[in-house]
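Report on the structure given below.
All protein chains but one are shown in place.
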Amino acid sequence: MNIEVINKMKEIAGEDWVLSDLSQMAGYLYDETEPTIRPKANEDCIVVKPQNALEISEIIKYANEKSISVVPRGGGTGLSGAAIPLTPSIIISLERLNNTIEIDEENLMVTVDCGVTLAALIEKIDKHESLFLPVHSGDDGAQIGGLVVENAGGVRAVKHGIVRNHVKGLEVVLPTGEIVQMGGKLLKNNMGYDLMHLMIGSEGTLGIVTKVIFKLYSKMSNTMTLIASFDNNKDAASVVPRILQQGITPLAAEYLDKINIEKISEHTGLKWPLQDGNAFLIFILDGESEDELFGKSERIAEACESYNALECVIAESSKEQRAILEFRSKVYPAFCDELVETLDIAVAPSLIPDIIDDLTEIAKKYNTITPICGHVGDGNIHNMILRVNGEKPPYFEEIKLEMLQTAMKYGGTVTAEHGTGKIKKKYMGLQYSDREIEIMKGIKRVFDPHNILCPGNIFDN
Amino acid sequence: MTEKYSGILIFAEQKDKTIHKVVFELLSEGRKLAEQLGVGVYCALLGPGGIDAKELIYRGADAVYYVEDDEIFNMPDELAYSENLVNLIKTIKPEICLIGATSLGRSIAPRVAAALETGLTADCTDLRIDDDGKLIQIRPAFSENILAHIVSDKMPQMATVRYKEFQESKPDFNRTGEIVSFNSIRPMDRTFEFIKELSRKETDISDSDVVVSVGAGIKNSEDIKMIYELAGLLKGTVGASRAVVENGFISREHQIGYSGNRVKPKLYFACAISGAAQHIAGMKDADTIIAINTDPSAPIFNIADYGIVGDIYEIVPMLIKRLKEINQN
Partner (left out) sequence: MRVIVLVKQVPDMERVKFDTEKGVIDRKSAGTEINPFDLNALETALQIGEKTNSEIIVLSMGPHSAEQSIRDAIARGAHKGILLNDKKFGGSDVKATSVTICAGIKKIGNFDLIIAGMQSVDGDTGQVGAEIAQILKIPHISFVEKLNEFDCNSLTVTSNIWEGIYLKKVKLPALITVTKDINIPRLPSFKNKMLARKAEVTVWGYDDLEEHLEESQLGFKGSPTKVKKIVIPKTAHREGKMWREDYSHAVDNLIEVFKCRKILEV
């Protein structure tokens, strides 16, 4: 990166907060996208760590002047390559915007800086007897700004929905440098277009989120986790819609097949509580009283039984419940040495059994397997395409396309929660018409006339 | 009752004739307490013949009661140890009895206390004498969230005391004292059919006192040798950030972080680790954190007690050199 840019960044953020040496920048060039499919990062970059929105605004104004790309970066836990710079870029690491976590008990809202990690936010909220934020992204290090612009999902979204459902207000530095407030502590707001919801899930292309207002929920005093095992995968997949139809809404309803269980046990040494079975369901429930929870659990257990469940066990202590969730969270690290890509398909929840069947069949056709886990309560599954002899198999593009087309057949989506980023943009045409994509590109042009912010995310420019 | 009981008795744990270092710590603390009370400090040495009992005198004991038995003290036989210790305590009648809170100490002490029908406080981290000459036993509880001050109204006042909480007493070769031999008693009924040592305990990274970790700033797997050398000098184990593991420089068992091991050592030494939240989740509870990184803005410095902005390739060798010099002296 040229010296003039380096000096300007040092002038804005201070000498200590600029990295221009490649060895120091190495940790800022990639996110957690699988190495087999991620694009190569452009190394002609500079990392700057501003301390507030004003400094970010100055950096952006300068970047516009000089036509340099800007890539904002949170915890680096993304899975779609959105934080990987493809052109010489100023990488804005948001880690220093982590001072504010203001809980407003009167309105049940929290205002939080974008660089605060989800773990830190949840820890703070947990200290309050009665407040709760139902987000569990699976990675402690994820930062709030990233969660919002990626519209993250995770395992606790069945009852309260994904991140979009919790966001009430944003402070954003626009790609043209202005700092604006979108939304606020408002539960209703119909004035004009809703730019805030456009910003959520925009994957860094429309602005840099610097502050977020989340709605909080009241914490239920009791939680319980159930696990049920099934011989038949389709039986397992069929239970969840049935339970939701009965009006029981768990915090989470997760599906894991046997391959996942075996791999996680092998990789981590953790033990899965159930021995037999080819597919497993995890239900996390919350409620006001133990009796209420046992009542709901009984109905879930009955539903599982009617679908030939082998066994159903229950965890009540926080430690045992956490152990189950932690086991579930190890799916990605357990497979990371053997994975080409984890897909992120979603369909209507009732269609989950069908799509699991179809994906399994497709894998068979290619003489491989596709381990499946997923947030089945949300209709979202993660099926994996595995390496062959440690390499990306020659049929990778073909099998992936076939799987995505199957999702389309069921009226589904290519990506439910990981985002389009750089690795799924070539499938935009699968899901959207030319006109729709044209409108999206038009929106990008209005926000970012010089195309400086995250070029290459969502579509090529 | 109190007149009958006098002095401080310290259990001098040994293994293979080597006295455990916690005993020297208890001697230094015991001396301080003894001076306040104006009484003597005694050691109960239960072990095979040929142990250098004088070292206990040099390090602060006024007398050593040496219960010598070549057979029963070679194995961690709780019955043998506790019965002999009970016998000794009944004879000496100390007002205070301190036992190191090692695994053996924590297993024997309750048997001894129960046999003497006295109280016992576990795992003390501090000891004081109150105005009435009673021992205040201070111990953490509730996962270290509270410190309880405990006194005992029966004699002897017994406590196990945590290792590495006090300074060791230094030997003073001019000190004199008596070494009293004491006959051992053998438990009548040999209820233990056998006790065999299978292996010495290997320190696992998660219960290591010192972890020296290396991050993305290491250039190749060969250079990790210097990290091992530093860890060796500090009697610690080697950890690594995810990047180093992914580069194949070190195996996955060494990975520290959210998706690796979580550690809580006395000292965490982060070499060229920037401190991504992923990594910090695995080590933030360390007692002391030292970090070396060329990047002054690295997040690791936010949680470090001591930070050096610089290159590990320059600083680690300096440190190794200094540590070696110290070892030679």
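When the chains are written out, they are named A and B in that same order, and each has its own residue count from 1.
Everything that follows uses one rule, which is that a contact is a pair of C-beta atoms (placed from the backbone, for glycine too) under 8 Å apart; a residue touches a chain by one contact, two chains touch by 3 or more.
Computed from a prediction, not measured in an experiment: that's the story for all the values here.
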item: Hidden partner chain, touching residue among B:78, B:223 or B:246; value: B:78
item: Identified contact with the non-displayed chain, of B:37, B:129 or B:303; value: B:303
item: Candidate in contact with the missing chain, chosen from A:67, A:190 or A:318; value: A:318
item: Omitted-chain contact residue, chosen from A:196, A:301, A:363 or A:404; value: A:301
item: Option touching the unshown chain, where B:154, B:219 or B:252 are the choices; value: B:154
item: Touch list for subunit B against the chain that is not drawn; value: 15, 75-76, 78-79, 82, 102-104, 106-111, 113-115, 117-123, 136-137, 140-154, 164, 168, 191-201, 209-210, 234-236, 266-267, 287-290, 296, 301, 303-310, 314-315, 318-319, 322-323, 326
item: Subunit A residues touching the omitted chain (full complex); value: 129, 222, 226-227, 271, 273, 294, 297-298, 301, 311-320
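Definition applied: only the chains that are shown with their structure count from here on.
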item: Subunit A-facing residues of subunit B, complex; value: 216-217, 243, 246, 258-259, 274, 276-278, 280-281, 294-297, 299
item: Interfacial residue positions of subunit A with respect to subunit B in the complex; value: 16-19, 21, 23-24, 26-27, 35, 49, 75-77, 95-96, 117, 119, 139-143, 330, 332-333
